[in-house]
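Every protein chain except one is present and positioned as in the full complex.
For clarity, chains are labelled A and B in written order, and residue numbers in each chain start from 1.
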Amino acid sequence: MAEGVKPRVKAPSSAAAGEAVVLKTLISHQMESGQRKNADGTPIPRSIINRFTCEFNGKSVIDVKMEPAISTNPYFEFEAVIPEAGDLKFTWYDDDGDVYEDVKSVAIA
Amino acid sequence: MEFTRRDTLAIGMGAVAITVLPFRVNAAAEEAISAFTGGADIAETGVTLIAPEIAENGNTVPIGVEAEGAVAIMVLAMGNPTPGVATFTFGELAGAHSASTRIRLAGTQDLVAIAQMADGSFAKASSNVKVTIGGCGG
Partner (left out) sequence: MKFKAMTAIAALLLSVPAMSLADPDEDQLVLNGEMESVTETAAPAHLSDVLDTIYSGWRFRENETQALQMDDFDNPGMIFADLGLDQWNAVEGEEGKSCASCHDDVTESMKGVRAVYPKWNEAAGEVRTLAMQINDCRETNMQAEPYKYNSTQMTNMEALISVQSRGMPVNVAIDGPVQATWEAGKEMYYTRFGQLELSCANCHEDNYGNMIRADHLSQGQINGFPTYRLKNAKLNQTHDRFRGCIRDTRGHTFDVGSPEFVALELYVASRGNGLSVEGPSVRN
């Protein structure tokens, strides 16, 4: 696993049924673009998170294809509709095969 | 100041370089666009692209896209070594069909967002972002 990868998610703990809520995610990751060279001139190989998904109770909220132009420590903000109580699942897919996950439960207020 | 013939020529060539360059860079972007749209016509309204007019540092430029009724939105940085930035595909539980992120821009250039609508049509928006070159910056 890439070092020091830590996801951070901001989601409300409760929502009205059918309400659209704002979600924010940040994950610490170098997002090495493959465009840079090291001190002796050899290219540094690409190593990025290439996909991010968010699901609620197994249904898709958003699915993002990520390219090397996404900044270090990738940040996303988007909205989800919360139809019932359940779990928001956030997943990041690394080039090296690692998968990082976070889950936030949302109650119906 | 008097312009010599050589000066004028140099200025002219500079201008040619400036106008010609974007087309070359755009080849990869054109490919990405036609792969996304299948060559369909692209409307000029229906997508909102929010980006700063001047980015203080090209390493972290906040942007946002929104297109009501979109299935997916692709963002391209036309002047980057590789133009792809991200493609947002909205699921059945998406709220507003909008998303924000932070991106890298290699220099001053156009950003383009193309949305695929539920009825299979396409729409786009573009925005020019000026990227400043740092001072000493430490």
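Keep in mind that, in the parts below, contacts are C-beta pairs under 8 Å (C-beta built on N, C-alpha and C of every residue); 3 or more make two chains touch, one makes a residue touch a chain.
Just so you know, these numbers come straight off a predicted model, no measurement behind them.
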item: Identified contact with the non-displayed chain, of B:Thr37, B:Thr89, B:Thr108 or B:Ser121; value: B:Thr108
item: Those residues of chain B which, in the complete complex, touch the missing chain; value: 14, 17-18, 21, 52, 54-57, 59-62, 79, 106-108, 130-138
item: On chain A, residues whose C-beta touches the chain left out of the figure; value: 4, 6, 8, 10, 24, 26, 28, 71-73, 75
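Please note the rule applied: only the chains that are shown with their structure count from here on.
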item: Whole-Å separation of chain centres (CA-atom averages), chain A against chain B; value: 23
item: In the complex, chain A residues that touch chain B; value: 20-22, 33, 35, 55-56, 59-72, 74-83
item: Footprint of chain A on chain B - complex, ascending; value: 59-61, 64, 77, 80-82, 84-96, 98-105
